[in-house]
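Read through the structure below, which is laid out as structure tokens, and then see the notes.
Taken from a larger complex, these chains appear in their original positions, while the remainder are omitted.
Chain naming follows the written order as A and B, and within any one chain the residues start at number 1.
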Amino acid sequence: MKLSDRLRQDSETIWKKIYNHPFVVELFDGTLPERKFRFYILQDYNYLISSIKNFSLLASRAPDEKSLIEVAEMAYMEATGEFEGYRSFLEKMGLSVEEAQGQEMMQTGLSYVSFLLSTSSLKTFQEGMAAVLPCYWSYQEIAAYHGDKIRGMESEIYREWASYYLEDEYIELVDRIRALVDRTGTGFPYEKLREVFINASRYELNFWDAVYREGIT
Amino acid sequence: MKLSDRLRQDSETIWKKIYNHPFVVELFDGTLPERKFRFYILQDYNYLISSIKNFSLLASRAPDEKSLIEVAEMAYMEATGEFEGYRSFLEKMGLSVEEAQGQEMMQTGLSYVSFLLSTSSLKTFQEGMAAVLPCYWSYQEIAAYHGDKIRGMESEIYREWASYYLEDEYIELVDRIRALVDRTGTGFPYEKLREVFINASRYELNFWDAVYREGIT
């Protein structure tokens, strides 16, 4: 079994909760209040910015040239394509980047990005990459799990959001991150990778929870 | 006067030595032994790789989103365009990336990249950017200073190398780095920026010195 598949398997309980989280289920059923979705989108800004920083940090600690070049490219893709996509998506919803920037960050989001950035700063490249994977991968699996509902989704906004994670370009990004984890992490103490992968998966679940509650604790 | 112009002015003595360094002068006069040039090109590999890491580090510490995106793009440009250009240039000289990787790094080069990476790791973003500027900028100025000789250069390899630093794409990169130093460094304690800029300029000069001596101390 590939390393990434083993990590995925060991997080099954958490991932199931992610697929079946009310935010996710209601979004694909079309019953999610738009207010909650807007809250989510605005909170996502902080994650996107931190993600560019985090891939940059990981690049600076890459163990070999191939990984260095690949992760620097991921940082760039986040900073350009992803960011532009995010901006145009905001606009379709009548929102702006400035509104997203001005949003107070909920603590659950701060905790998640702090976890990613401190792992990349102080632990190994391998652990940093394993921490990054659950976010990207679980979005693809969410979209695949609920995939048969997408075509019939009434809300254009929800449908566009959901479709993105099944596009070739996105799947290729997930595949590249997985391959990087598999290539650099094989031979690395598994327990350490498992710990960060599970923690990152929990932060994903917490994030859905917190945006569903619109940050109210 | 712009901040970058002031930094440049305060390093005039060192930069003059760079323009008039035997390696540079002989290269444009066509009298530089190809053996020295090959040594230089092979040693440059380490600088290029460290440069990708260094821009990545700086991105992770960028003080605002605009700088973050810009510096992540610079890291990417180094990792892709610059790297591919370097690879194809090596090939034209009958060399390979593997040979460059296998080359023992001369200590002068190690010192230079250590200076850049420790500045970006432990000092401010502003100081890190000021440390990066002399390399990119001085190459442009070297090519401009000796520009009228380029057309007549006999060696295709030397001519191609020299022309690159006068191309629009390269000049635009230098302009962007300068603009970033000007924008983020204005208001920052000047003495600190001056210190790193001058030290980086000295490392540039040392680098030319060391490759001219082919690493022999």
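Assume a residue touches a chain if its C-beta (ideal position, glycine included) is under 8 Å from a C-beta of that chain, and two chains touch if they have at least 3 such contacts.
Owing to the predicted nature of the structure, the values given are computational and were not obtained by experimental measurement.
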{"item": "Number of identical chains in the entire complex, 2 depicted", "value": "4"}
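As a working rule, only the chains that are shown with their structure count from here on.
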{"item": "Rotation in the CA alignment of chain A with chain B, degrees, nearest 5", "value": "180"}
{"item": "Sites on chain A touched by chain B in the complex", "value": "49, 52-57, 59-60, 62, 65, 68-69, 71-73, 75-76, 78-80, 83, 101"}
